[in-house]
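With one protein chain removed, the remaining protein chains of the complex are shown where they sit.
Order of writing sets the labels: A and B. Residues in every chain begin at 1.
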Amino acid sequence: MGRVLLPFEFYEPESVAEAIDLARRHSAPFIMGGCTLVPSLRRRQRREPCLVSLARIPGLDDFSIHPRTGMRLGAKVVASALLPHIWAGKRFAALHEACEQLYPPHIGNMGSIVGNLCSGVPYFDLPTAAMALDAELHVTGQGGDRVVKLEDFYTAKFQTVLSRGEVVTQVFCPPHKADSGSSFKKIYRSRRTIDDLHKLNAAAMVTLDEDRARIIDARVVLGSWSFRPHRYRAAEAVLVGEAPNFDLFEQAADAVLAELDPVTDLAWVEKTRFAQCRVLLRDTIAQAASRAKSRHDPFEDAAEILEDAS
Amino acid sequence: MKTVRLSPADTDDLLYVGRDLQKPDVKKKVTGQAVYTEDIDMPGLAEGRLLHCPHPFARVKRIDTSKAEALPGVLAVLTAKDAPEARFSRSTMAEALPSFAFDGERQDQRILTDLCRYRGDCVAAVAAEDIYVAEQALDLIEVEYELLQPVFDPFEAMKPGAVAVHDDVKNNIAFEMDHPFNMGDTGKAFDEADVVVEFSGVNSRQKHLHMETDSAIAHFDETGRLTVISPSQGPHLGKKHLSERVFPDLNDGDIRWISPAIGGGFGARLALGLEPVAVLLARHTGRPIRVTSTREEDFNGYSSRTDQHQTVRLAAKSDGTVIGIEQHIVSDAGAYLSHSATTSLVNMQKSLGLFRCENVYGHVKVVYTNTPVTAGFRGYGNAEGAFVLQQAIDMLAERLGMDPIEIRAKNIRKEGEQSFFIPCKLEHSRLQECIDEGAKAFDWANKFRGWDRQKDEGRFKRGVGMSILNHASGAGGFLLEHSSAIMKVQADGSANLVISPCEMGQGILGALAQVAAELSGVPYDKIRIVTGDTDVTLFDIGSHASRSMFVVGNAVADCARKINAIIRERAVPHFEKRQIKVTPDQLVAKGGEIYPEGQPDKAIPIGEVAHDEIYNFSDAGAQITASGSYLSTSHHPNHQAAFAEVEVDTETGHVSVLRYLAAHDIGRAINPLLVESQMQGAAVQGLGFALKEDFVLDQKTGEVLNDTLLTYLAPTVMDVPELETLMIEDPFEKGPLGAKGVGEAGVVNPAAAVANAIYDAIGVRLHSVPMTPEKVLAMLQSGGAENPAGSSCVSGQRL
Partner (left out) sequence: MKMLATFNVNGRDRDTVIAPHMTLADVLRDQLRLTGTKRACTGGNCGACTVLMDGVPVCSCIQLAVNARDRKIETVEGLAKPGGDLSALQEAFARNNAAQCGFCTSGMLMTAEALLRSNPRPTREEVKVAISGNICRCTGYVKIVDAIMEATAAAQEAAE
């Protein structure tokens, strides 16, 4: 546990190709805002003799967000960049909420969204939210480009499918049907064991039919329970085809709980954790459904803004 | 903020006291100019860092420092063999305690050790030219440990055959005693009682969380004299302790201790921190050394509250009169004793001294475990005690169908009555007025809906609760309670006031300057505070026990009155020169001027007199100067009543405090703004203790699971409820201008009042703080049967 960082070599490439090359040659990780890397280096949880910075590569801070074309965020886009954006708030609410609730707020000014997703830290919020939005990552490496679904991205605690030298250039969340809504929530708890992640977070996306009477699509994600957020298809199946209502959301939450293993061996801790988890999931789904029902983005509005932008 | 004045307003002729003046160091603090230990630079300063044992209980089999020593820039790498054999306690209080409590400060620790009793124990210390080199050197030290079987639970540790944390201590019981002030016959009282209630509870190890982590600079000058610079709450005791116990070859006078600005104390800085190791490194290198620590080291190694497992039993008559009180405490000291025995003793004194009761019995046991060291914390045991006792009192009220206010009013000690806490009479108390005025402002009469009311419908349920306390204004009659001050008047009529208290943020320097200004006649803005250097300041046991305003305040008052008298006496010839014949008694020195009583138009500036006393060739010059002191021989408590309203989310267990009101028996508020600041800060710290701040050890590994400010949930601005503070003013004749203490008290009531409010809302009592959502939910789910983490110290059972 250090007070300062141990020395490392540092490269500041100015193109993606150069960055990839440097990272491969030195078997070095990339660094963007450093919000994950710097604290872990200081605590000596990680040791890296060399880092390759993405900070000076132009173009990576572009982003575009629109209900019709989806949300595309470059690797350097920081979490707070999303906050003032109207479409982020309305149509990609889960990720917007997760960014808004980043605690402490200063971190949102420093840490990139892509960096958050790439960290593979089990209790981070943005992966949970982004998974509910069906996010995919655009990866560039020496061998060329590939697209990886966030659901397939994590392989183990702190580990992703990326190999050294592969860089995520952007994250993309596809546009969704008009009558859709998403939401994100989290609760802090106190840790009981080393594997207990001290926090629970959940995100959901609900799509209604044209009459807004039945659920036609749903995504239910719970994070912070294991090394990565998971989608719970059994819970989604409970929702699809049904009219949204409170009891249904509770059933969906129960379907998630049925798949969870306890974390500690303290019975009372587990019981309360399950109870809190149930409320969290139920309320998250309920909020997503309510947003789906009350969405307001008539095509005209959207078109107007599209014109303004161009 | 509201002030309720019980005596006729007498503030009209006060110029400074009773006013919201800005404290002298505030400008430094808002411009970033205040200098803390880590901000200091000096020629040749090198940096020190420590290597901590990563295991809860281990013996160093082999330690190899050669690689570290070979690193360029490394000045020294020290291990246990380089450290003095002498044992010491981190608590410096031993030097100020009476003999019966002295055992509670066992000298049991070494600076560097090869038998590590917890994860924070230091096995090596490095000094290097800069911090980067020091940290690389730490990385190069090779240590091989022999792992020993640790024990983390105090009740397990007491069992026969348990692992011994210290070889020389049987069953790990480091300290055990019947409270020295026990009185009456509780056995008889419980036999004669109409009602008996019993309640057990335990508190978590709340961290002090002073924002400035510990650091210390040590430097031997060319004559071999030692200067220590560190954020200490009690440098005079510190240097005595350091010379007496840690470095017996040094004398008290060989040490000069400087306290720069202090980034928060809350009791933690009453103990020695990094000073001994800094001295050791300075001695080995011949260089000034600064040793610093990280937040994680603070969590794993340094102090916190002691977890006190308590059981309280009350015996009462059917009219609510309490006739017997018993309190049993089992405290978990952690690996070394530090303040944990004395905080447990004081817990009893404070909480049991609150009531008029002739049969009192208290018993304390303090146990070693392989967990981090605990220490004194704001309130010194009082908050821990209140959480249990104030719930027990409410249980009694419920059994008898009495209002919580009524039962307390019936039993609190009144002026003139004898106390359990240090055999002495209560000379000044406005506790009843605190209860009455607080209840009125809170609208208790309508908010408290009776014991048998229907609970609220639905998911969210509301309730109210209250709690009362008495706390010290210095521990007169128990600790070495004296202090002294010096004042000298400069040629321009300004003055230097030399005082000892440590400014940790409480604003004491400003308040003392206000007293000095009021009584000396030198204006507030012309008083310069000189402090923070033991070569200059007079002996004083430091800033704690809410003592500075009362004890040092009285010393300052004494000194300032003397200055005032001298000024008036020396002014006489100046009036004679102007053909005004007066005696000193007929003169008034006030606000920078001197004038004959009733004739302010004849005023001359104090500066004129002061100047001529110094620049005086005809008579022998004699600068106006005086010293004053005060010895407090009795205990003068301040009091508080607090009221809380909460809302419990019965689905998640989350408790929101909607409103919190505290009414404080202050005597007189020398500076109401500072008093209110203390009350607010303490209330929020107390609410953190009540609801959030859990210090979680992994039960298998003993690892601190929340060793960052992100995972240890300290209150943020979002947790602050509507806070109201009432100052109940009625000057206490023995206080400086009537003042009593306030600094610690506010932290005591929140957990107790909130616990009682939770009970009112949902009908279950919580046995442990913090009252986290998990615990509340577990209690609700089991209807109160499953009671997480509280244990009875009579039976040792998990409740």
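In this section, a residue touches a chain if its C-beta (ideal position, glycine included) is under 8 Å from a C-beta of that chain, and two chains touch if they have at least 3 such contacts.
This is a predicted model, so every value here is computed, not measured.
**Student:** For the chain omitted from this view, which of the shown chains does it touch?
**Tutor:** A, B
**Student:** Please identify which residue in A:Arg68, A:His106 or A:Lys177 touches the non-displayed chain.
**Tutor:** In the full complex, the listed residue that touches the missing chain is A:His106.
**Student:** Among A:Ser53, A:Ser226, A:Thr264 or A:Ser290, which one is in touch with the chain left out?
**Tutor:** Here the residue in touch with the unshown chain is A:Ser53.
**Student:** Using the definition of touch stated at the top, determine which of B:Val195, B:Ala491 or B:Leu710 touches the missing chain.
**Tutor:** B:Leu710
**Student:** Looking at the whole complex, which of B:Leu674, B:Leu691, B:Leu705 or B:Leu726 touches the chain that is not displayed?
**Tutor:** B:Leu674
**Student:** Can you name the residues of chain B that touch the chain not displayed here?
**Tutor:** 20, 22-23, 25-36, 38-39, 41, 131-132, 208-213, 261-266, 294-295, 504-507, 673-674, 677, 680-685, 708-710, 714, 716-718, 720, 723
**Student:** Spell out the interface residues on chain A facing the chain that's missing from view.
**Tutor:** Counting only chain A, the missing chain is touched by 3-10, 12, 31, 34-35, 38-39, 42-43, 51, 53, 55, 80, 103-107, 109-110.
Keep this in mind: only the chains that are shown with their structure count from here on.
**Student:** Within their complex, state which residues of chain B touch chain A.
**Tutor:** Of all residues in chain B, those touching chain A are 49, 52, 131-132, 135-136, 138-139, 292-294, 296-297, 651-653, 694, 696, 698-701, 703, 705-706, 710-711, 713, 772-775, 777-778, 781-782, 786, 788.
**Student:** Mind pulling up the chain A residues that touch chain B in the complex?
**Tutor:** 1-4, 6-7, 43-44, 103, 187-194, 196, 198, 268-269, 271-273, 275-276, 279
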